[in-house]
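My questions all concern the structure below.
One protein chain is absent from this view; the other protein chains keep their places.
Letters A, B, C, D and E name the chains as they come in the text, with residue numbers starting at 1 for each one.
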Amino acid sequence: MSTPESSPLTHFDADGQAHMVDVGAKAETRRVAVATGRIHMLPATFDMVKSGSAKKGDVLGIARIAAIQASKRTSELIPLCHPIPLTRVAVEFELDEAAHAIRCTVTAETVGRTGVEMEALTAVNVGLLTIYDMCKAVDRGMRMDGIQLMEKLGGKSGHWKA
Amino acid sequence: MSTPESSPLTHFDADGQAHMVDVGAKAETRRVAVATGRIHMLPATFDMVKSGSAKKGDVLGIARIAAIQASKRTSELIPLCHPIPLTRVAVEFELDEAAHAIRCTVTAETVGRTGVEMEALTAVNVGLLTIYDMCKAVDRGMRMDGIQLMEKLGGKSGHWKA
Amino acid sequence: MSTPESSPLTHFDADGQAHMVDVGAKAETRRVAVATGRIHMLPATFDMVKSGSAKKGDVLGIARIAAIQASKRTSELIPLCHPIPLTRVAVEFELDEAAHAIRCTVTAETVGRTGVEMEALTAVNVGLLTIYDMCKAVDRGMRMDGIQLMEKLGGKSGHWKA
Amino acid sequence: MSTPESSPLTHFDADGQAHMVDVGAKAETRRVAVATGRIHMLPATFDMVKSGSAKKGDVLGIARIAAIQASKRTSELIPLCHPIPLTRVAVEFELDEAAHAIRCTVTAETVGRTGVEMEALTAVNVGLLTIYDMCKAVDRGMRMDGIQLMEKLGGKSGHWKA
Amino acid sequence: MSTPESSPLTHFDADGQAHMVDVGAKAETRRVAVATGRIHMLPATFDMVKSGSAKKGDVLGIARIAAIQASKRTSELIPLCHPIPLTRVAVEFELDEAAHAIRCTVTAETVGRTGVEMEALTAVNVGLLTIYDMCKAVDRGMRMDGIQLMEKLGGKSGHWKA
Partner (left out) sequence: MSTPESSPLTHFDADGQAHMVDVGAKAETRRVAVATGRIHMLPATFDMVKSGSAKKGDVLGIARIAAIQASKRTSELIPLCHPIPLTRVAVEFELDEAAHAIRCTVTAETVGRTGVEMEALTAVNVGLLTIYDMCKAVDRGMRMDGIQLMEKLGGKSGHWKA
């Protein structure tokens, strides 16, 4: 189970050294990625977030802005990511009453030479972290789960769905 | 189920508006936070990461650096976080052979007026995201789970353990 | 009207060269600054912002977050500003119906060696710019006015009021 | 005067939630924006800035650099702005002797999918803030006024002039 | 020896004022730059870096990541640089046993309107600085030398070689 001669992990060159992989010859095409994740909390915390969304103490409105802003910083945070000019970012929150969990789903798009999976995932992570931050004074035990890519479109590898 | 007069969510003022809460009167004390999370992957992906750590294609070495660097950017990412002069950040990875998962655990410390929970959690998230990025060419379905605070020390609220 | 031997503009040294002035010998004391400014718009734009604040399309909620986040980036934007650990940032918006203008007032605080005037002013500017951005699709002619420091407390120069 | 079904504020979706609006289908065309603003100061402060520009204590030279650099950070500061590859930024300062005010005018250009109004306005704001910072030791009461877009070219909405 | 009417230094306009020069009319073409530099150290320090690269205490692996990440921040650091979407960054280290020096060579590429010389040079500088940082506890006298452009390809000025 050793690393093969030429690593299938494209972020490494033939000598096993990290590099920002050459995408210069790739076409600029429309690329979309959808990622998701959720945060579990106490019932009382869940109720606070829920009521806040409707009137004041708008936890989700703030988390949405944080998620969008984070997507634009992805290439600063993830060492081998290419800088990408995002053309669209949309963030949805769903309240799961039964599980007192909040799901965050992000759709990111670009017209570029490489995909936007990391941008969508980074936005989900920071959106959930912001909910944690806003509520941690009453609930330190919140837990983030199920953070994953749901779907991607565009590029040589084409359509992928979880 | 309405928001109480004075919200227990301290990031909101009495009118329900977001603010960066006043910590000026708090003492500068030593504060520690430990956060953790894991990423699940295919057995073949797990083996690649494992073999790489020992010799070349060092996925975890790169994820560790990304996690440390991200902890320093926390207050830029999380809207209501105070800027904090971190005095220590340590990142550990554990390989869970049975589950072909990698656990990332971060300890963050400061001598400051507010806690470092968000710094530890942000580092965990970016560490896991970097593993995802490094391996996504061979395994798009990796999943991040169980991201949570494990322990915090210091400050008025004292010791907390998950 | 020539520059005096030793410039009263403290950001220049005796040779007229810019430097980040030495504050190492100053005491760490509580410092507060309050800055304000307003943005004028068409009556129809004003009504949209006003109705949005109450229910959805929350322009001011987003501008508040942008203002707080910008205050933390002040030393990156203003070349000779010292990095300062802000201990509090609060942003208030007032709707001036008669003038169909929105006033943004920011209070910034630190316990540090230098004042937080620039942090408060930067937050006001970015708060107003965000309102402009959110509404520019319907009103490109909005105008920002009256951006100034209102008050500062703390430090050797003591209390100052506009 | 309630928000219409589909908000004319394009930064909100049909549910009134903020998003980074989809510009992926827009053509990459040349886009120009010109923004302006001024800062009023005491006559003695004005004279210092004026004499400094000519020889040493070059306040305006530093403010020009700050303005250019800030234009490149616009999408980090303004939450729903798209990242844009600027192709030109020029900053002009005019000294208004009668009003002892300094006017800052910025022209920003890109070849891209969305306009550069925010880049031009952000540069004006940070240019004026830097003048404030450089002179605040002698004049805390300086006031920024008349910050607005003067002209834009390119894009579907075409030419606009204040 | 005076500055000519129209400065050959393109970062200044006809009045000698700095600007981000207009590249909007330039074609988007493939551009490559290679830069290099080295850091000299004590024999004992050199041996530590050398042994670390092979097994643990991986100084060069960390310096490589720092160099790649810095290349993406070039336009934030160098005031008049245009933001550029890098399509490739590769970092090589060579151990010069005789001189107990480490050479860092960076290749940067884009498909864009302006060259990537500054991106390659910035990466070299930060790569070397990171080696310094990692080893300074045992060797404060390390010296960086010979940092220069080796080659550039693409753009109107065509091929250039040191």
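One rule holds in what follows: a contact is a pair of C-beta atoms (placed from the backbone, for glycine too) under 8 Å apart; a residue touches a chain by one contact, two chains touch by 3 or more.
Just so it is clear, the structure is predicted and the values come from calculations on it, not from any experiment.
Chemist: Determine which of the presented chains are touched by the chain that is not presented, and list them.
Modeler: B, C, D, E
Chemist: Specify the residue from the set C:Thr10, C:Ser51 or C:Ser75 that touches the hidden chain.
Modeler: C:Ser75
Chemist: Sort through E:Ala66, E:Val89 or E:Ala108 and give me the one touching the missing partner chain.
Modeler: Only one listed residue reaches the unshown chain, and that is E:Ala66.
Chemist: Using the document's contact rule, name the residues of chain E that touch the chain not shown here.
Modeler: Touch set of chain E with respect to the missing chain: 1-3, 7-12, 15-18, 37, 47-48, 50-52, 55-59, 62, 65-66, 69-70, 73, 76-81, 117-118, 121-122, 125-126, 128-130, 132-138, 140-149, 152, 160, 162.
Chemist: For chain B, which residues touch the unseen chain?
Modeler: Missing-chain contacts on chain B: residues 30, 61, 64-65, 68-69, 71-73, 85-92, 109-111.
Chemist: Tell me which stretches of chain D touch the chain missing from the display.
Modeler: These residues of chain D touch the chain that is not shown: 58, 61-62, 65-66, 69.
Throughout what follows, only the chains that are shown with their structure count from here on.
Chemist: Higher C-beta contact count, D-E or A-B?
Modeler: A-B
Chemist: Taking each chain's centre as the mean of its CA atoms, which one is farthest from the centre of chain B?
Modeler: The most remote chain is D.
Chemist: For the two copies chain C and chain E, what rotation in degrees overlays their C-alpha atoms? Round to the nearest 5.
Modeler: 180
Chemist: By mean C-alpha position, what chain is farthest away from chain E?
Modeler: So the chain farthest away from chain E turns out to be C.
Chemist: Please tell me the distance, in whole Å, between the geometric centres of chain A and chain C computed from their C-alpha atoms.
Modeler: The computed centroid separation for chain A versus chain C comes out at 31 Å.
Chemist: Find every residue in chain B that makes contact with two or more other chains and list them.
Modeler: Correct list: 17-18, 58, 62, 65-66, 69, 76, 79-80.
Chemist: May I ask you to sort the chain touch graph into line, ring, star, complete or other?
Modeler: Basically it's none of the tidy shapes, so other.
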